[in-house]
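Pasting a structure below so you can have a look.
Take a look at chain A:
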Amino acid sequence: MRLRVSLAGAVTAALISLNASAQADCGQVTITEMNWASGAVVTAVSSFLLEQGYGCQVKKVPTSTVPALTSLAETGKPDILTEIWPAVADVYFTLEKQGKLVRVGNVLSDGGQDGWWVPKYLVEQHPEAATLAGIMAHPEWVGGQFNNGPSGWGGRVSSDNLIKAFELEQHGIKVFNHGSGETLAASLASAYESKKPWFGYYWAPTGLLGKYPMVSVDMGPLDADKAKCNARIDCATPGKTSWPTATVLTTMSRAFHDSHPDIVALMSKVSFTNTQMGELLAWQESNKATADETAAYFLTQHKRVWQAWVSDEAGRKLDAIIQ
Partner candidate 1 sequence: MNQAIKMAVRGCYKIFGSAPEQMVERVRAGMSKTELLQQHAHVCGLRDINVDMRAGQITVIMGLSGSGKSTLIRHLNGLIAPTAGEILLDGVDLTALSANELREVRRSSISMVFQNFALMPHQTVLQNVGLAKRVRGEPAAQVEADARRWLARLGLAGFEDRYPHQLSGGMQQRVGIARALSSDADVLLMDEAFSALDPLTRKDMQDLLLELQRELFKTIVFITHDLDEALRIADHIVMLKDGEVVQQGDPQSIVLHPANEYVERFVNDINRARLLRVESLAQPASVEELRRLERIDATQTLEHALTQAGGDPDRAFAVMREGHFAGMLHLRDVIRAMLPGQPGKPQVQPPAAAVRAGLNIHQA
Partner candidate 2 sequence: MSGYNAVFESLGLQGWCSAGTQGGPVTLAQLLAKAKANQAGAGEGSLPFPSLDALNSACPAIPRTRDMTSAIEHGFLTVRDGLKVVLDPLTQPLSWLLELSLKVVDLVPWWLMILALLALTWWLSRSLRITALAGSILLALGLVDHLHYALQTMAIVFTCTLICILAGLPIGILMSRSERFKSAALPVLDMLQTLPSFVYLIPLIFLFSVTEPKLYGIAIILYAIVPVVRLTDLGIRQVDGSVGEAAESFGMSGWQRLTSVELPLALPSIMAGVNQTIMMALSMVVIASLVSAPGLGVLVLRGINNLELGVGLVAGLAIVLLAIAFDRVTKASMARLSAQSKGYNP
């Protein structure tokens, strides 16, 4: 009996001391891990910095845009949401207005690039294929087909409306709606490998566009209002416009933002240009690396970049680890 009491006591004491030591550092942090390549890399890098530089206990939550935002709205977790594309999810603006989340920084400084793309070799063959007008005048250049993204992709809604606005189908271009992102990517890769024509929706920064040089088709001047309407599924008057760059944000829950100013300082600085991210993703593709390995590559090869993000104290700790 006495043994049991002392055992229980020892365990409790241990738990308390663990808790105490945890609270001395930044504590438990939940961070999203988006299910696309650049999102995974951003999360891997951020987690490492948080753990090794700031002593946080980081829990990664694999998810995607809409579920993450829904979770935050309902439960206030996860703490940090990386690579949010607000253009995709209207609910973002509602949450921001309600004060449930706080915009912290632009993680992709150049913004995401949605677009309608054709392979570079196609443009070299037919320079006019770089413009939408040229393609619509000669649909045979692109095999008479437009590869649309799957439902669930934010760009799909805009694409559908632009297809209506530009009257693609009336110009002899059949729209093929892919069932999944994988088949869209596979059709691009397959066409590129055999140097066949291809025309469709895609977005940067991705490994695919990093690997296969493509040209974004010129669709005319940008009309911000029309673009905003096109992004909504119930847009009554789809309009002709080119694609706006999409802001890509790091956001935090209000509670976490207010209680961890040092981490706010870090995450507001974590940012990649499209060139940087493109290079990382291309490296990942050619080395068949995981996001984790890509993060290690970035941290070892681009010390100057991330050292500018971290506090002095964190920087010293990290220096010791990363040679």
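Methods note: contacts are C-beta pairs under 8 Å (C-beta built on N, C-alpha and C of every residue); 3 or more make two chains touch, one makes a residue touch a chain; residues count from 1.
Here is how the candidates were picked: all candidates are chains of the complex that A comes from, given by their letters.
Bear in mind the structure is a predicted one, so any value in this text is a computation, not a measurement.
Set chain A beside the options 1 or 2, and in this complex the one it touches turns out to be 2. Taken in their complex, chain A has these residues touching candidate 2: 44, 48, 52, 66-67, 70, 145, 150-153, 176-180, 182-183, 186-187, 189-190, 193, 287-290, 292-297, 299-300, 320-323.
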